[in-house]
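One structure is given below, represented as structure tokens, and several questions about it will come after.
Removed from the display is one protein chain of the complex; every other protein chain stays in position.
Labels for the chains are A, B and C, by order of writing; each one numbers its residues from 1.
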Amino acid sequence: MQLIECPWCGPREEVEFHYGGQAHVPYPDHPAEVSDEEWAHYVFFRDNTKGRFAERWCHSAGCRRWFNAIRDTATYRFESVHRLDAPQPHATELARSRRSTAP
Amino acid sequence: MSPGPSHAPRTPGADLPEHPDFLWRDPEPKRSYDVVIVGGGGHGLATAHYLAKNHGITNVAVLEKGWLAGGNMARNTTIIRSNYLWDESSAIYEQSLKLWEGLEEDLGYPILFSQRGVLNLAHTLQDVRDSVRRVEANKLNGVDAEWLEPDEVRRVCPIVNTSTDIRYPVLGATYQPRAGIAKHDYVAWGFARRAHEAGIDLIQDCEVTGFATDGNRVTGVQTTRGTIAAGTVALCAAGQTSVLTDMLGIRVPVQSHPLQALVSELLEPVHPTVVMSNAVHVYVSQAHKGELVMGAGVDSYNGYGQRGAFHVIERQMAAAVELFPVFARAHLLRTWAGIVDTSPDASPIVGRTPYDNVYLNCGWGTGGFKATPGVGWALAHTIAHGEPHANVAPFTLDRFVTGALVDEHGAAAVAH
Amino acid sequence: MTSPFRTAEGGRIDRATTLEFTFDGQTHTGHPGDTLASALLAAGRHQVATSIKLGPPRGIAAAWAEDPGGLVQIEEPFPEPMLLATTVELHDGLVAHGLPGQGRLAEISDSARYDAVHHHVDVLVVGAGPAGLAAALTAARSGARVALVDDQSEAGGSLLSGTDRLDGGPALEWVAAAVAELAGHPEVLHLQRTTAFGSYDDGFVLALERRTDHLGTAAPKHVSRQRVWRLRARSVVVATGAHERPVVFSDNDRPGTMLAGAARTFLHRYGVLPGRQAVVFTTNDSAYDAALDLHRAGVRVQAVVDARPAGSPRREECERAGIRVLSGAVVTGTQGVERITHARVAAFADGEVGAVSAIACDVLLVSGGWNPAVHLFSQARGRLRYDEALGAFLPAEELDGLSVTGAAAGVFDLAGCLTDGQRVARAALTALAVPPPGEDRLPTAPEPVAPAAPLVLWRVPDTSGAGGHTSFVDLQRDATVADIERAVGAGLRSIEHIKRYTTIGTAHDQGKTSGVLTSGITAELLGVPVQATGTTTFRPPYTPVAFAALAGRDRGRLFDPERVTSLHDWHVAAGAVFEDVGQWKRPRHYPRPGEDMEAAVLRECAAARTGVGLLDGSTLGKIDVQGPDAAVLLDRLYTNLMSSLKVGSVRYGVMCGVDGMVIDDGTVLRLAEDRFLLLTTTGGAAKVLDWMEEWAQTEWPDLRVHCTSVTEQWNTFPVVGPRSRDVIGAVFPQVDVANEAFPFMTWRDATLDGVPVRLARISFSGELAFEVYVNPWYGVAVWERLLEAGRPYGITPYGTETMHVLRAEKGYPIIGQDTDGTVTPHDLGMAWAVSKKKPDFVGKRSFARQANQDPLRKQLVGLLPVDRRTVLPEGSQIVELHADGQLPPPPVPMLGHVTSSYRSAELARPFALALVKGGRSRIGDTVHVPVDGTLVPVEVTGSVLVDPEGARRDG
């Protein structure tokens, strides 16, 4: 059972946290204008990186604040945690461009 | 109460048949194959077997990054059932179950398929509604299924706590008599041996590091043992799927999570069937040698570590003792974890990809083992004909665009 | 009853007290401090069990958890399957018998208590041997918070098994002093009988304390029998020692064959002689201690058989004692039936075995070297390396916050263990920025005799003609050298495959003695280095742990919290039958004497439809939403428009997920321009609040809005029925309850004896209805006022079942019952609740997807069984018959399923709600529902079956 560093409350047991999946997936500015496929990607498709991964967590049993983290999905080690108002140094680096799923 | 001195030696485990004297050879990879299957687990090996058996395609390599069937196949709780809610799901799982019923003969391998039945317990009124809904759908789909009242549950599995004063009393259960368990290593090795006999190369310690592509075709697979040219590529890597699709630049809506399981010491037979419970999350069977085999819930976060958090096991034990008071002093002997790839609608993703000659098979979540022969059969057909087999046709990648999901979350029982 | 093999004196047992126990139906005696194994050996009994597959006898082969032989079943004081006789502490009245392989569970449930405790320390030391004690003392002396856990009944580790001396006195005197000193440090937790069984991230170690097992029937009932310690340490020191390893030879499973170190333990710790006539077979110097100690204790040591051509520097010591030492020789096999009578010995050079001669003995002591107990290190994902000299796997790296010391790290001499333990502890303290103690004296240990290099010998070539079939590698699984040879012959190379093919290492001992042997033998057969073969993964738990111990106190009523409203005691007193809704207990109905649920519900429904009924709706989720942008957030999360809602008014709203499927619904009260009160479903309360927080925090942090749960801040009592206005008017005389003054879907504030109360005209039944909101401090009092005022009108408390009937008659869906995560508002016929004005809201975009345009989507409709009798089971499927009126063969196309079904007092017939493909286009059609093998014809209707024009809600 891991300790997870809440940016506000400090290290707490992992049972106090809720996992929010990949970070930095913004809600489309104009959903009505995106294609079905782009919309599907927003709704269903998330990176599933093996290794360093930018993801969202919420200290649900504590201060109930969401935050971002860089975690290695192979070792489960947390590299860093970030308040939502903090800049995201790794975001761009971790973001990947992908080709479409259209057959 | 005490049987006193030990009697004539019982021989648990003696019912485990010997493995054959020879299983498979470790060949050097050839330069080129008609079909390269990435992933030497149950699905990959079954696909190889049916490619040879049903379609005469034998110039095939199965690439395994570690040891054969050492991933989820070696780590699962071996529950086999087909009592799924939606037509699309019950179709492929039921065909798979029918194949299971003839698999021992087909493979000439004692896979110990034991049709001891599966109970899915209902603990709330909504569980009951969902259960009846699933049973009625199963019947109409030709899947054996019945609804059991608590006293009937007790008759099928006397050790289940059906008293009304527990936190979540058992209000009944769905029952599929033809469901059961099998010995996972035996199944995998049975497929592997047949594939090997058919001339298919099973290549271990061969990790895929990249793909050579030409437009919308993959021309070769780059591996730690050199580049291998491929006419067709099938991805059967379960939890590792995204690692491969990332190399191909294909986005697939799966997330890899740790799924833990555990086993007790060998015990005298107490548990005649398989019991699964959603509200009181536990699923348990007593395997052939007498050990209790249990699965826990999927850990919440993405993880490729083949290990999970122990609080999940502790919660699992609480549920087990709550539902099976006699388990109190059974002992946890070993825990482990696999990596399950879960999809947004808890249904698999099988079929075409943006590459003309690459087929995808993933997203089975916790349902992969029971589907092994079924998906092997369908994927082999799909590869041989270049067209999706009817049983996998509904499970395309583009259903997430059209919205035609096969959502097994809402109304399915425990998704294991 | 006698103990012929008990020494005259010595040992750590209390000879003054005699304990009586029963094994295999025979009564024996022993002493406090004995294990079941030592007491049996004292009685001259080696055989404990028979083998799992083949059936020959199996005896005690080691002195603790690594024993592969002595599996027993406990019968008294309470049946417990499969324990090792070597780890069962003796107590009066113990009843046990040997196991051939399968344990037996009790038929009755276990009444013992189990619990878990969280404990935080700076330094956790696992193992109270010399290295562990030295480490613990150093850490404790620094004033740090320390925990020392050890699996034995007393501290000392290997010192308990020998005659070592420290500071010129018996080493155990130093142990006693160390334990006393630790007890004097307030920040030290020292636990014996506590096995660290799992090591996880961030210094998290799980340990099982056996608190009362050794007390037998005298165990106090209010104290937990076993406790799981959840230890969180900033630094972990693993000092778990090493397991002695046997050498494999033919017939090495014969009772009387025992690890040499174990024999020393039985002698020194338990005052037991393993036999009268011993042969010692070794590949290293450690077994010479066993030979000499047993000799001094009066055992005739026939020979020390040392596989090393050069033998040992300790040869002379033995010869002075008259013990024959055969160097460059091996034991090739044993003779005897139930018990060893002879060891077969032969010269051994360059892997070749010479002529065999038999040496008489009743015990054969074997040592093939030592395997450091690296389990906890490996579980923490530390890499291991194979050490050619030791023939064992050692930690290959330093881990953050976890260090290994003593024998577990390959340090085998006493002085070395002490200094290494201290060094590791000081390093740990330094890493934690805790100043190591100034005064930190170690006891002086005698200069160790430089040992001769051990020989790494996995197995002795089988000259018995059995072809390795009697050369056992894993005694618990009856797996032999022949089995490994066969696995390799089958084409297997991976040690994981070998393990599965042979089942080695899968038994109770999880391969403590067989694991490394298997790696070694496999490497030999494959002609590869042992490092390349490696070991199978070390997985928790280190030793087996009872399910109940891990379940802890989360059993019975503590298994999962029961949530109740402030009215719960009243409901119980009123004879309510409860329903589990999530974690809540809700009254389902209130049967009167002689009433079944159907009768009670018909009565409750009739009251609500014709008089007045009262419901405890307090479990509904309530969220207070405040801030200048409150309306903006609601507009983005509800499908309908909330910003246009007037202060003082109420609106029903639906929430969808981004996929456009309904996730929750409820009413919204606008309390002020910048403040709303949201009502959610009972089950959805937490999800909806989290959902709102997630969007507000992660997506729209610019919105000035705050959400606060007030679910338990308000009781909610719907007062329902034509006479509800009379009741509310009577209880709140100051409120004008006339329809014009207090119209439908509005709310008003009122007070009752100075207590603020909120009233709302909301109807989930179609009847004239008011909801009363009050602080639960006063909940019971207000509830009783309502009952009192309603008495003239026969006010009737009703439960969830009646609530469901009433709402279903009106076609109001229950999210989660009439929906399953695949249903849109349009499918529910709620297009009216989906705003067309708003440019966007969560889920809107998904409505435009292809599958959402399908005219054959399932839609919510009503069903009326044509026979006017059948109550369709909820969950029933709906089908279309062939023209011939027959059911087509499977797979039968299904149109949908019954989501809700009730008997209606109002309609005087049963009815149902259902999701049906293209349902609204089928209204008027007759379809069929299979029920118990018959096909029940049902008419498809609209979903609103009672008062479609809504005349009643205004009374």
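In the analysis below, a contact is a pair of C-beta atoms (placed from the backbone, for glycine too) under 8 Å apart; a residue touches a chain by one contact, two chains touch by 3 or more.
What we mean here is this: contacts and distances are computed from a predicted model.
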Chain left out of the displayed complex - its UniProt protein name, from "Ribose import ATP-binding protein RbsA", "Sarcosine oxidase subunit gamma", "Heme exporter protein A" or "NADH-quinone oxidoreductase subunit L": "Sarcosine oxidase subunit gamma"
Partner chains on view for the chain not depicted: A, C
Which of C:Asp14, C:Glu107, C:Asp569 or C:Asp736 contacts the chain that the document leaves out: C:Asp569
Which of C:Arg423, C:His706 or C:Arg748 contacts the chain that the document leaves out: C:His706
Residue, one of C:Val117, C:Ala431, C:Val647 or C:Ala741, that touches the chain absent here: C:Val117
Touching residues on subunit C - with respect to the absent chain: 113, 115-120, 145, 221-224, 230, 232, 553-554, 557-558, 560-566, 568-569, 584, 619, 624, 626-628, 675, 704, 706, 708-714, 752-756, 775-782, 785
Subunit A, residues in touch with the chain not shown (by the definition above): 8-10, 12-13, 15-16, 61-65
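Basically, only the chains that are shown with their structure count from here on.
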Between subunit C and subunit B, distance of the C-alpha-averaged centres to the nearest whole Å: 22
Length of the line joining the C-alpha centres of subunit A and subunit B, rounded to whole Å: 29
Multi-partner residues of subunit C (each touching 2 or more other chains): 200, 659, 846, 849-850
Multi-partner residues of subunit B (at least 2 other chains): 309-310, 401-403
Parts of subunit A lying in touch with subunit C, wherever the complex brings them together: 1-3, 11, 18, 20, 26-28, 30-32, 34, 36, 39-40, 42-44, 56, 58, 60, 64-66, 75-77, 84-85
List of subunit A residues in touch with subunit B within their complex: 1-2, 13-15, 18-19, 21, 36-37, 40-41, 43-50, 53, 55, 71, 73-76, 96, 98-103
Of all residues in subunit B, those that touch subunit A in their complex: 240-243, 246, 249-256, 300-305, 309-311, 341, 344, 352-354, 397-398, 400-403
